[in-house]
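Please see the structure below; I have some questions.
Here the complex is missing one protein chain, while the rest keep their positions.
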Amino acid sequence: MIQKTLDVSELPPFSVSNDDPLWWGQMLMGVIEVMLFAIMIAMYFYIRLSVDMWPLPGDQLPHKLLPTLALVPLALSFPAAWVASEGAKQDNRGKMLAGLGLNLALAGAFLAMRIVEWHSFNFEWKADIFGSVTWTILGLHTADIIGDMGFTLVLFVIVLTGKYAQKQRLGVHVDSIVWYLVAGAWFPMYVVIYWGPTLVGAPR
Amino acid sequence: MTPIIEAPGETVDPRAGTNEEHRKKLERAWSRPGRIFGFFTATTHTAIGMRYIITAFAFFLAGGIEALLMRTQLAFSNNHFLSADRYNQIFTTHGTTMMFLFAVPMMEGMAVYLVPLMLGTRNVAFPRLNAFGYYMFLFGGLLLYAGVLTNTGPDVGWFAYPPLSGPQYSPGKRVDIWAQMITFTEISALCVATELIATILKMRAPRMSLNRLPLYCWSMLIQSFMVIFAMPAVMVASTIMLLLDRTVATHFVNPAAGGDPLLYQHVFWFFGHPEVYIIFIPALGFVSSIVEAHTRRGVFGYPAMVLALAGTAFIGFGLWVHHMFATGLPQIGESFFTAASMMIAITSGIQIFCWLATIWTGRVRMHTPMYFVLGFIFIFVMGGLTGVMLASVPLDWQVHDTFFVVAHFHYVLIGGAVFPLFGAFHYWYPKMTGRMMNETLGKIEFWILFIGFNMTFFPMHILGLKGMTRRIYTYPPEMGWDNANALATVGAYIIAIGGILFIANVLSSRKTGAPAGRNPWDAGTLEWAADSPPPPYNFEYLPVAAGRYTMWAPAEARAVVTGMRDDRREVLVTSIMDAEPQHRLVLPGSSFWPFLTALLVGGGFVGTVFGFNWYYPTAVAAGVGLIGWFWPKAPRDLRP
Amino acid sequence: MSGWRKGIPGGMLAAGVLSTACAGHQQSALDSAGTQADRIESLWWFFLAVLSAVFVIVIATLLVSLTRGHRGVNQEPLERTHVPSEETERNLGRTVGVATGVTIIILFVLLVASIGTGKELSEIGGKQNSLIVEVTGNQWWWNIRYLSEEPSEILTTANEIHIPVGRPVMIRGLSQDVIHSFWVPNLHGKRDLIPSRVTTEWIEADHPGRWRGQCAEFCGLQHAHMALWVVAETEPQFEAWRHAQLQPAAAPQDADTQRGQQVFLNSACVLCHTIRGTSAAGSVAPDLTHVGSRLTIAAGTLPNTKGNIAGWIADPQRIKPGNHMAVVPVKSEDLQPLADYLESLK
Partner (left out) sequence: MRGWTAILCFLALTACQREQRNLRPSPARVVIFNDAAREDQIQPGGAQSMPQVNNPDEGNAYDVSEGQRLFDWYNCSGCHAHGGGGIGPPLIKTEWIYGGEPANLFDTIVKGRPNGMPAWGGRIPEYQVWQLVTFIRSMNHEEPKAATPARPDTIEQSPQTLQNKANGVTR
């Protein structure tokens, strides 16, 4: 019997790039997160438009200074993530460590500033709907940041101990994708939470 | 482009040794460890898919028993078979079970089983995520039924509208269990959607360009995208709005503190309406597959079918408001949503017309699957037409929340999803078990189900118009609803008989059915190139697609892939559009971590029913599980 | 009454089963008694006619395609290649295209009809001389108030709405607790009653009669027993009713009902119920000032008879388990006078 064949033995058994299904998987997980945040933002505006006064009587707007400053480390973390992902593609351990480490430090700074900022809120989530929706958006996003920081930390440890191969490099690469999405999602939410009440409707 | 060459000698791939040796090595690489511990480490898609199917079917039976209990209670007026409290728990559990524990997981399970076979690959892209998703689904279902059996079953309807479901009007943990059960099943659905998209886009057989993708895979691709866009909404509704309100006193649904019960409805139906299409789009894929095999030609109008599927999915997100016409929204908005709701009839119509055209010009073979397809067309068209009625705002004001709606969505969901599903069971049963199902019994099943179905649900249209509202546990005799209700109850028991016959057929055919061979229906798609039942590695040599229907292509046009290693779990990654081979991919083997992680996360979620603080240990447990899951076992260098 | 209803041959699809379910017209969307319901019913028969025709055509095509035997269409080539001839495919394409076009046209016609009816419905009402009735949903009964500029003309009752024939009535919907839905199918479609919102709906009866309505949004345990009656009367009858309802409760006329009143006023009844003209001024349960004049008790659950009243007081949780009427300690010898008294409150 003559059997026609297509020989793939020359093809590499891995690919640290966007061709790997894992990249697609992470991308889709990111889309799920972004969808979640999009619905939360839609909710925020729906609620905003259904009440006369925003924030509700007695609540004070969150201060803008600290969260605005916190954008700086967040913005700087993008190039850090990029360095790590380039390092992963080039199999450059130093670059990976530098990128991951820097990313962790910057994300940590951002997180610390956010937690400090929480102490300036005069409203609880159980105060009224303003408190509920603001705290929930912040809480969800913080959970995401912490989750991805955990992911990054584990990769950092793996690369540091040298127990890594192509799979782990691919992990570093897709970690950056997740970070872009999680950190990037914050910018519109920042505008909504801190500037939205001022820009839409009369400020108090 | 990798060229296709002719195999040099007797064996397909000299590097792999003889075919026998090759098979043995593959078998070793793809098998899970045996016995009990090994059972929880399975990651092959056929094993996980089969577990999904069996578990979802068990929940289907549970939901069916609940339906019989309800029908018995409603058989005549002023019946005292069930108490109001019990009835409310049962109808809520019935709806929740059928939507979240039967329909969606069943469709996911069928896809997990079939899609990699149809694509000509060996597993899904993320085998461990697949196993994790299954266990989450299982634990979610067990949580709900643990609640039901301890008199803690949810009693607020499968939509759980606040304020009724809020902290003030639903004491106890009934609603919390419901809300967290949703989280379990959502996570499961999202896992499957993610891996199916990655698998369909990146792991197709070489040369299976997108315009050669079987329609069933198209339907699963589109359905998976719908899952990804729709499911986050129900998480916001149930896990954030409802559960946080109930456990940590936020005010999302509290009208007194600025919250809005209608906001919950918007978010819920933004998920809830696409959910219907999430259930029913895979069924359209079943129908296309069955029609192709039984008319012995490809479905007419392949591009139109794909566009219609995509259109259905797209429009499906734009008509959630037609569930809320009675809440008194502005008229202009209502007109928009009426138009959008009617548009869905165009895309559905196109598909019906294409199938009719296929049957018209094909050579029809009347096997049981085809009976179910014809039953589907009959029932689904009627359900679709009553759907057009519901899209009209004034008509909706009259029939909304009545038995007319109950009739409508059972026509759409049972007709549109369960009938094709039964057809699919009969159609792919030989692939899954290696034996044919009994044809005579199959046809008897069909007629009993078809007659029982129409007897149960057709009278409900009239009941609805005659003023019978939904979700009432009893009604007074002077309403004149007794006869139609009695008829419906008899019909429900007839359906049950059909179901029992089906189970009998499945069980007896496993032993006595005629051996099926690889391609008993002479169908065209790639799953029929594998052994029946498929070995854990599916294909000894991965197939190369030769047109839309490789199995119908002449033998000289077909080819297989060589050069894959058979001592580890290798699959082939191909490009998105043209499916050109890009690289090989080593999939992880059997693993206990998905089960363990699901156990830890699931246990934590059960805790969150009782207190928010459980989220913290849950997060830590999830972290531990995931780290164990992904921790490199040894510095593995993936040599070619 | 609509012309369509007579024009359609019996609602082809429905005819068979209709005959088994023809009793009870007091709560039916197919027996319209008001301007609004009438419009909707006409629209319904129009939709039913058009869509039934579509259904018949589709199913007929399906059956014909099965019985064709598939002889004419290049049988052999299909068997071998699984591909029909190009000409066949072209013809099919044309047919499917036409069918899709026809579908779009039909849907467009239905859309226009639907929106037209919706627009008409929104324009009915708001006329002079209209009546405003505030309906507040409670678990599981309806509080009814007739609003008026004059505070002395505001009238409170429960579970029963009287309306004058031919006069538009605005139903102003509120809710005290969870979401309910006001639905009297013979008069109009349903409208949800949502806490913290006000919804409105216009009804207008075109002949005298009594129609039953029911809560249509699941509202908890006793959702099934949350009905109300709408009584449409001629203008003079309505005015007489309204006038009578505005009066304080009738004083007890004999020793028996006097005793009943004493029992009422000295028990927990007064914590929840009001009887105007007495010291009973509870505000969380139905106003009982003229309870004797109503058709039913317990939100349409029981006919209003003395026996039912006594049974309801003695054990409301047997009749409607979980409802919010307390199981009030009333001595058995007090029960009869109490029921007599309440029944006398015409």
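A few comments on the model shown:
A, B and C label the chains in the order they appear, each numbered from 1.
FYI, a contact is a pair of C-beta atoms (placed from the backbone, for glycine too) under 8 Å apart; a residue touches a chain by one contact, two chains touch by 3 or more.
Note that the structure is a prediction, hence the values are computed from the model and not measured.
Per the touch definition above, the residue from B:G140, B:G166, B:G362 or B:G416 contacting the chain not shown is B:G166. Residue A:S120 is the one among A:T68, A:S120 or A:T161 that touches the chain missing from this view.
Across the entire complex, the residue among B:T18, B:N151 or B:N211 in touch with the chain not shown is B:N151.
Annotation: of B:T2, B:T199 or B:T247, B:T247 touches the absent chain (contact as defined above). Residues of chain C that touch the chain left out of the display are 177, 195, 221, 267-268, 271-272, 284, 315, 317-318, 321-322, 324, 326-330. Even with one chain removed from view, chain B keeps its contact list with that chain: residues 83-85, 146, 149-152, 163, 166-169, 171-174, 245-249, 251, 254-257, 610-611.
By our rule, only the chains that are shown with their structure count from here on.
Separating the centre of chain A from that of chain B, both taken as means of CA atoms, is a distance of 31 Å. Measuring from the averaged C-alpha position of chain B to that of chain C gives a distance of 36 Å.
In chain C, no residue reaches two or more other chains under the touch definition. Annotation for chain B: residues 260 touch two or more other chains.
Note for the complex: chain C touches chain B at residues 14, 17-18, 20-30, 37, 39-40, 43-44, 47-48, 51, 54-55, 58-59, 61-62, 65-66, 68, 70, 73, 75, 78-79, 81-84, 88-89, 92-93, 95-96, 99-100, 103-104, 107, 110-111, 113-115, 117-119, 121-122, 139, 177-179, 181, 183, 185, 188-192, 194-197, 199-201, 212, 214-224, 321-322. Residue ranges on chain B touching chain C, taken from their complex, read 83-85, 88, 155-157, 161, 163-164, 169, 255-256, 260-262, 296-298, 300-301, 304, 326-328, 331, 334-335, 338-339, 342-343, 345-346, 349-350, 352-354, 356-357, 359-364, 366, 374, 377-378, 381-382, 385-386, 388-389, 391-402, 458-459, 461-463, 465-467, 469-475, 478-481, 483-484, 487, 524, 549, 552.
Across the complex, chain A is touched by residues 2-7, 12-13, 15, 125-126, 129, 190, 193-195, 197-199, 201-203, 206, 228-229, 231-233, 235-236, 240, 244, 248-252, 254, 257-260, 263, 266-267, 270, 541, 544, 556, 558-565, 570, 572-573, 575, 581-586, 619, 623, 627, 630-632, 634-640 of chain B.
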